[in-house]
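The complex is shown incomplete by one protein chain, all other protein chains being positioned as in the whole.
By letter and in written order, the chains are A and B; residue numbering begins at 1 in each of them.
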Amino acid sequence: MDRLNDIINIVSAIHVDMTWFLILSALMMFIGIYGFLTRRNTLAILISIELMLNAADINFAAFNRLLFPDGQEGYIFTLFSIAISAAETAIAIAVMINIYRNLKNNFVGNLDKLKW
Amino acid sequence: MEYTILILLLPFISFLFLGLAGKWLSHRTSGLIGTTVLAVITILSYCTAYEYFTADRCADGAYATLVPYNMTWLPLGHLNFDLGILLDPISVMMLIVITTVSLMVHIYSFGYMRGEKGFQRYYAFLSLFTMSMLGLVVATNIFQMYLFWELVGVSSYLLIGFYYTLPAAVAASKKAFIVTRFADLGFLVGILIFGYYTGSFSFDFVSNLQMAEGTTPFIPCGIDKAVAAGGFILPTALTLMFIGGAGKSAMFPLHIWLPDAMEGPTPVSALIHAATMVVAGVYQVARLFPLWVTYAQDWMPVIIWVGVFTAFYAASVACAQSDIKRVLAFSTISQIAFMMVALGVCTEITTGHEHAGSIGYMASMFHLFTHAMFKACLFLGAGCIIHAVHSNEMEAMGGLRKYLPVTHATFLISCLAISGIPFFSGFSSKDEIISACMAYSPAVGYIMTAIAAMTAFYMFRLYYGIFWGTENKALHEKHTPHEESIMTAPLVVLSIITVGVGVYTTLAGFGLFEGYSFGSLISADGHDYRIHFDLSVASLSTVIAICSIALATYIFKGETQPVADRMYAAAPQLHRWAYKRFYMDEVYQFITHRIIFAYVSRPIAWFDRHVIDGFFNFLAWGTHSLSYNIRTLQSGRVQQYALVFLLGILILILMII
Partner (left out) sequence: MAQTIVFLVLAAIILGCGIMAVTTKRIMRAATYLMFVLFGTAGLYFLMGYTFLGSVQVMVYAGGVVVLYIFALMLTGRQDKKENHSVSLAKKFAALLAALYGAGLFMFAIISHRFAENILTPPSEQTASVKVLGEQLLSSGRFGYLLPFEIVSILLLACIIGSLIIARKR
């Protein structure tokens, strides 16, 4: 029980404020960037991009709460962002299916037919 | 006389038509077109001549200089390039010579060139040549002369290389073109100097001899000092132009192209390389003669001695050649040198019996006229012979008088004419030349008489070698030589002219009747001049010519030639030297290959290849290796780009916060 109390004390000492949200979104952003830089599969790269987009969305929402508690701007931007990322995903996946049809795989290293 | 423009336009149209449409025409049609056009312009030229010589003269009795047509072709401020037609005694005389010989050659070529591949092309080039040569002689200014001068060079090149599948013809055409171009450089520089300092290209000299305004200060300006400036500038310009003329007329150091030019078809040799184009140099000097005689008389010995040496050299080489066309080629060089000498010894422009110094001009033009006729006849005759025996070498000939009677007769007439036997045209003109030389300096006169004797000797050596002597029966049995009327007709016409002119001028010269003769039409200042032979000169040269002919007869007429063989045995070295043209070609070869190529061209080529090319190769190599190294930046791998992009952004952010 002592340990539980200790934990409770520590947690209650933490004040979750704006900074925490921003740090979370920054970490999420760089996780996405890391994935973008290291993955070879186009779908995996797309997944990393979704991570980055989500980090940005969190920032939109958080800043809206911080700066305009009574306004809707960030809120609506987040909605648009979700819509656009959905659209982007649809197109990207259509392209990937096409790539797969032509190359029988999805690796960016093989996508060099336009170079020569 | 505006119709004279047609004399230039018609052959040009004929050239374009035959050149462009010749492919679809039959040989007969294209030949007929070319010949018809030439017949038309021949008639036009005769009309022009008749009209010109019967027209009203100037107040002082001289022939007027007419410019029936003139246009500014390229205006350059105060210095314009004009194209036009200028008629004066010598240009009208040249019109007649060119159209007559050209017409004969056109007709003759029907027979000579029958069945040749490129027959249409041949006639197209003949038209081009005729147009260019006519344009040259009627030029109103030096620049137009130069323009057509180069055009005749081009047509000469095209016609020498007519058999372009033969390496010898190609080499000969290149040689002719390069040598004459090299000489024409002198002509061009001379024209430019002349145009720069006098502000005009016109032949209308005296009124234009004022120095152009704003010229460089060491040249005094103004009419009075023009002559003083001319004392340096004009002789230089004229001598440079003479180099061009010497190249075209095959004077000594630049003569090497003419013997090789015999690789072309024989009618072409007759037209271009005997009768018309090669005398363009003489014509040029005659055209510029007022300038020479007024401003550059001190330099005229250059013309004389170049001419004398060339005449002697060519005559001595001609004595030893075995190819009949080569003999005729060297004979041509020698005869043109006679014309040059005659111009050189002409020391004044005023005509009259007390002015013996002006005979040379008339004599030169007269000899040009007669030489064109009989040399064309000789060449066309040689063409008949070659056509009959299919060889150029004298060995294949001998005893041909039985097979080729008409050719034999006309050839004999022409040989007598060139040897200077009375009542043949060559006698009158050559005698005038020798008279002019005697008047200038007896030394030159006697040298020229000796060369005339050599002329008679080598011409009769040629004559006997072809028509008498040992017949090459083995060759003639397989193929009996024969002649065709279409080829002999021009020969007859030309020999009739030769005999007619000879008889008329000889009789007139001995004062038998008071008619016009050549001297009445063409003289240095356009006034009448009645030819009167100096009996001592005439008899001396006639006796010497007859002696030479007798000597040639003695040596070469028989079936066997013991005298000739003994002479060869006595001086084989001399014969070999003469036969090899005194190794002039080898000298050129040595100078160009061993000296110029080795010590000038090769270092330049080395510099070009290693320094100039090396610099650009270095640039190319540098660019290539640089791009090879930086091409990994453009790998096309998006993730790599993204990484670099991210790092850049982060660095920027670091700089901001």
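Observations, loosely collected:
FYI, contacts are C-beta pairs under 8 Å (C-beta built on N, C-alpha and C of every residue); 3 or more make two chains touch, one makes a residue touch a chain.
Worth saying up front: this structure is predicted, and the values here are computed from it rather than measured.
Residues of subunit B that touch the chain left out of view are 643, 646-647, 650, 653-654, 657. For subunit A, the residues in touch with the chain missing from this view are 11-12, 14-24, 26-35, 37-41, 43-44, 46-48, 50-51, 54, 57-58, 61-62, 65-66, 69-72, 75-76, 78-80, 82-91, 93-98, 100-101, 104-107, 109.
One rule holds for everything that comes next: only the chains that are shown with their structure count from here on.
Distance from the subunit A centre to the subunit B centre is 93 Å, each centre being the mean of its Cα atoms. Residue ranges on subunit A touching subunit B, taken from their complex, read 33, 36-38, 45, 108-109, 112, 115. Of all the residues in subunit B, the ones that touch subunit A in their complex are 636-639, 642-643, 646.
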